[in-house]
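Note that one protein chain is taken out, while the other chains of the complex remain in position.
So, subunit A:
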Amino acid sequence: MSLLPGINEATEPLELVNDSNEVHSLAIPIGSQWKVDLPSDFKLAITIKSGIAEVLGTELANDTEYHFQNWKFTVFAVEDVELSWKCTQSLQPKIESNNTASQIYNLHFALEKVRNSSFYGPKVLIIGERNSGKTSLCRILSSYTIKFKSYQPLLINLDPNESIFSPPGCLTATPISDLLDPQSPSWGQSMTSGATALHSKQPYVENFGMEKISSNKQRYMSNIEQLASAVNKRITSDALVQRSGCIIDSPSLDQYDDNLDDLEQIIQRLNVNMVVIICDDDGLYQKVNNRVKPIIGDLMIRLPKLSGVIETDDVYKRSLQRSAIREYFYGNIQTVLSPFTAGVDYNELTIWAPRDLTYDTSAGKDEALELLPVTLEASTLQHAIIAITYADKNANKEEVSKASIMGFGLITEVNEKRQKMRILLPVPGRFPHNAAILTSSRYLE
């Protein structure tokens, strides 16, 4: 992930009390949606006045103001909705009908039927083309699942470009045990030390640390293996999660190997028993179907590209990733967090880096998983996000690469002269006595 410029973006409340702000009202007829294509510097507030409205499956409370910023999302009218909105800049809402909602409901109730008739919930993998609505579908299905009963479906994110309860670059597994935050592009808060307006979530985090899974497919598959191991153990020991099943988000199909070996591995590692493919391309569908059918039989269905998908570009995705990093350390408007800058001597640090095979073509297959020691110097470390592992600082590289991730630090300053760094930590205290892994994310405060 190349440099993510972020010019001193402290978290500040929406300044919506601007003279130029008018309150507008908007009606969304049943079954239609407002695709909120919100430019990144706009701030929007929405209050549902009547009817049932939801943002990606999460129903909004009526007469409560919701704030949105730096996010493109969809407000869907389950029933006729009247709402009021105000925005810092002028916005032209467009209402259009949603013609995939009924299929999502069908899908939800089909999964519900499985949960209802067995102790083993569905483990459904969502795959599809780029920008087809995979993550949105996962989010909607997760929300509907907890809406129906007090289930705790396990949301598994295998796409390191998405930031779900974590900074980008991670693979995560998170029991969705309560409401998602409809205002949050990263779905809500992971645990904090204090009170949060909604119940926070407790993710398990694997650090891939690079942007493209093709940069080191072996490392990616090894991440999945470790994640799957934790997930399968959790499922065995947690009856509620087991019954609720898994909803698995994945990288777009173009990122897999051409023979789809990695897709097959994912299905097998995570014991996937149902697949949903969102795909308008018949050829691609046929290809995937041929590969998947022998593994899971007929339990693959196809959906068209979701109606609510908003076309986005890389600039937008970068800004989402940047806000996910900011949110990890600083929280958001509702939950303001105070990170801590620790002064760390060089000798207190051990930093490793995964191999990026795009550049490091010399590495053989066996060496792909090997971590490389990182020389402590400003040019590589300034503004870098590092993953702090649970492995001891002096542990060997095999141990480090197998260790769980404790959290992330941001190297804000490297002083080569004094052999010191300043590292922003989420938790106050000293820098842990643990080994760290360099990620490709850079964040300029």
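By definition in this document, a residue touches a chain if its C-beta (ideal position, glycine included) is under 8 Å from a C-beta of that chain, and two chains touch if they have at least 3 such contacts; residues count from 1.
The rule is simple: contacts and distances are computed from a predicted model.
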UniProt name of the unshown chain, from "CID domain-containing protein", "Cytoplasmic tRNA 2-thiolation protein 1", "DNA-directed RNA polymerase II subunit RPB3" or "Ubiquinone biosynthesis monooxygenase COQ6, mitochondrial"?
"CID domain-containing protein"
Of A:282, A:298, A:313 or A:366, which sits in contact with the chain we cannot see?
A:298
Contacting the left-out chain in the complete assembly, out of A:58, A:98, A:307 or A:441
A:58
Out of A:117, A:347 or A:362, which is the one that touches the chain we can't see?
A:117
Cross-chain touch to the chain not pictured, restricted to A:95, A:198, A:310 or A:363, is A:198
Just to verify: which one of A:67, A:234, A:318 or A:420 makes contact with the chain not shown?
A:234
Since one chain has been left out of the picture, which residues of subunit A touch it in the full complex?
49-50, 52, 58-64, 78-79, 82, 102-103, 105-114, 116-117, 122, 144, 147-148, 152, 175, 177-179, 182, 190-205, 226, 229-230, 233-234, 237-238, 240-241, 274, 298-299, 301-303, 328-329, 331, 335-340, 390, 404-407, 426-430, 432-434
